[in-house]
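Before any comments, here is the structure.
The other protein chains are all here in position, but one chain of the complex has been omitted.
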Amino acid sequence: MRALISLAIFLLMAGSFLHVALSDELSFGNPSRTEMDDYFIANGQRQTGANNIVAAVLFDYRGIDTLGEASVLFVAVLGVGLVIRRAMAPGSEGDGERGESP
Amino acid sequence: MSTFFGGLDNHLPALLVGVPLLFAFLMPLAERVHRRLTDILAVTGMGLTSLCGVLLAIRVFTTGAVGYAFGAASPDEMLPPDSGGVPVRILFTVDALGAFMVLIISVVGLATLVYSVTREDRHGEKATFYALFLLLTAGVSGMVATGDLFNLFVFLEISSLAGAALVAVRMDRGVAVEAALKYALLSATGGLLFLLGVALLYTQYGSLNIAFIARELRMTGLDTVAVALLAVPMAMKCGAVPMHFWMPDAYSRAPAGVTAFLVVSSQCAMYVLFRSLFTLFHRRLDLAMFGWFVIALGVLSMFIGVTMAIPQKDVKRLMAYHAISQSGYMLLGVGVGLAVLGKPELLDAYGRKAMAGGIFHIMNHALYKGLLFLTAGAVIYRTGQRDLNNLGGLGHQMGWTMLCFMAGALAIAGIPPFNGFASKFLLYESVFRFNPFLSIIAILVSVLTLASFMKVFHSMFMGPRLPRFAEVREAPLPMVVSMGVLAVLVILGGLFPTVVVEHIIEPAVVALLEQSEYIQTVMER
Amino acid sequence: MKKIVRTAARLLYPFAFIYGAYIVLHGHLTPGGGFQGGAVIATGFALMLAAHGPGELSGIFKRAALNICEVAGLLIFVLAGFGGLTHGRAFLFNWLANAGGLFGHSVAHGPNPGDLNTGGLVPLLNIAVGLEVLGALSLIIYYMMTFANHIEEGGPDDAA
Partner (left out) sequence: MLLDLPFVAVGLIAVIGLGAMIAKKNLIKVILGLGLLEGAVNLFLVAVGYRQDGIAPIFTNAPEGVMVMPTVQALTLTAIVIGVATLALLLTMAMAIHRHYKTLNVERIVKLKG
């Protein structure tokens, strides 16, 4: 039963991925709408002073994305540190031990 | 509205995300200076964030949707004059629905953080805990405030990873990590599918702005795939059956304060689901089909959630299943609204009311379910027991906790005069006119919920004073205060439902229904 | 064998640092930037950690130093973002670009040989992100190696 469900999910998703990949609506090398990117290429250098337009997009036009991404990395470090320190701590961390933090 | 803090009120959407991030980044430094400093910083940071959230919500409810252009010369400059009407920067767009969610995040976030101050710092992890909590707050606030799809993905990942790390905090011989791993793996997969959906939209419209794409949408074959890729991960994250199995694990193993906030985080995923169905794809969907899809998710969640909840022995796991069941009500209400969206006369007759009920229930659920998890956490904190069979007689010692639990339990079962009744009544009434059968299921589920919580109440608080709990005392003050605040809100929401509906819920429903208003915030200024 | 590895690591890691620093500092002119450069520098750390083992190194290879590096990068980023607010500009406004001061030279549109003192906030944030990424990636490697060593040495075992 579980295997059947897994197979069904897999086939459904694989089908949709391949449908997208083989779709006529996508064509490699000819993006259909480019206004935003053309704006970056035309004005990015003048507005931000950076020759590298990717860097200009990353840190100026979409700066908050980059801040968020740096935060994700920070979260990962905190999480890794937390899990590993807890896993190495000697003694038991019992289930629902009295006084255990809620 | 007059200016606060010398013009900073123009920057509220940015502060909503910037302040918690700043305080989270300060946390490792504060830990080096002094232990107590982390407590002070965490409460200050969360307090400021909540203040920003509440001010922002007030501003939106009084003057209409607020936009914010990150990195622009002026925060109001949504479109550069020379871009030909294409938004190029990341725009935050907070309309009434977003403000509604921000309000919930502010209230529940502050209450749960204050509750968590009582954590014992045995393993030197408290600073990390606070940092992750603040990052989770920033993540969910960003999710509901942003008007940019990729930015939404970024904040989604912040909230998923921070949530997963917080679930793992207690380790519990690896069991908490197992729950966290399930949560992280599913969230990460869901996040990737969401990103694929975003990429599909980007290839066709060359933009990532929700308002811009909503205006340009043509509903091609690829868009159909994109709808599924945006909606399914979000349905999974809000715990809709059949994609709910991570939820009881994560909710029952996380510390109680975190669980209460994870409820809000799940509802933010539900917000994204509604936002993408209503605002992004709006009238180009096959409305009846998607409406019934959402309704089916809702009814399944309601019914399966409650039937799974009844036999549970672990009090937090039981409540987690009830959380699944209750999110079914929200999906049901909004689903009915979606199903009749194309028929104005039906929409006016009962569709709006059903949506108001569903959205009102989001707020009520965040409050009472948060309250219930906090009371369960307080009991576990004092007794060390989470198995209902081993608990009993606590009403003698933990009177305030018992009162708070009662308020939450009666609210979740939809008993007047608590807030759960107000939203459920709206739902029963309107859904009955859409399809009587659905309404009957909803009422039946409420009765089962009441029965289940009667049992919990009885086995936790009633009965004779047990000798093994002789030295159990009332929960510490910060816990009682935060539970008390939520309990008061639960009661107030039940006593004055018309006030809440009129000032907060109705604008949110209108924001969800009127796609054009959201678009105008960005496109025409 | 141990000695050869350690000597080689000591010889090689400065090159990783210098190359990474170059990628970070030229992020606004050439391909690369904070993430890429930070990752390159982190390979230098990984090399040293692999050769010597975590906990045996001092100075910039200590956990505290990496942690401060990471947090400093993030704080520079957020504070640079708040810096825009002071003049009624939006969060993360590029208040250094074309201003004449640090990174403030302006650039005309079109291909040019490149000038390091341009880009405003872009190079500053590149440096911030570079610091953050090198700290973060090195810390992740540090933690994982500490854990792996702990298991190998058969530390206190509380498995059920």
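In order of appearance the chains are A, B and C, and numbering begins at 1 in each one.
Operating definition for what follows: a residue touches a chain if its C-beta (ideal position, glycine included) is under 8 Å from a C-beta of that chain, and two chains touch if they have at least 3 such contacts.
Because the structure is predicted, anything quoted here is derived from the model rather than measured.
Of B:Y202, B:F434, B:F453 or B:Y518, it is B:Y202 that touches the chain left out of the display.
Residue-wise, the contact with the chain that is not shown comes from B:A180, picked out of B:L41, B:A180 or B:I362. If you put the hidden chain back, the residue from B:A42, B:A57 or B:L161 that touches it is B:L161.
In the full complex, chain C makes contact with the omitted chain through residues 29-31, 33, 35, 107, 110-114, 133, 137, 140, 143-144, 147-148, 151, 158-160. Taking the complete complex into account, residues 6, 9-10, 13-14, 17-18, 20-22, 26-31, 34, 36-37, 40-41, 44-45, 51-54, 56-58, 62, 65-66, 68-70, 72-73, 75-76, 79-80, 83-84, 86-87 of chain A touch the chain not shown. Even with one chain removed from view, chain B keeps its contact list with that chain: residues 150, 153-154, 157, 161, 164-165, 168, 171, 173-175, 177-181, 184-185, 188-189, 191-192, 195-196, 199, 202-203, 208, 248-249, 252-253, 312.
Note that only the chains that are shown with their structure count from here on.
One inter-chain figure worth recording: chain B and chain C are separated by 35 Å, centre to centre, where each centre is the mean of the chain's CA atoms. Contact with two or more other chains is made by residues 70, 74, 78, 81, 91-92, 94, 158 of chain C. Within chain B, the positions touching two or more other chains are listed as 21, 25, 70-71, 173-174. Those residues of chain A that touch chain B in the complex are listed here as 16, 19-20, 23, 25-26, 31-37, 39-40, 43, 60-65, 67-69, 71-72, 74-76, 78-79, 81-83, 85-87, 89, 92-102. Residue ranges of chain B in contact with chain C, taken from their complex: 7-8, 10-11, 14, 18, 21-22, 25-26, 28-29, 32, 68-75, 77, 173-174. Chain C meets chain A in the complex at residues 27-31, 33, 70, 73-74, 77-78, 81, 91-92, 94, 97-98, 103-110, 112, 114, 118-123, 125-126, 129, 132-133, 135-137, 139-140, 143-144, 146-147, 150, 155-156, 158.
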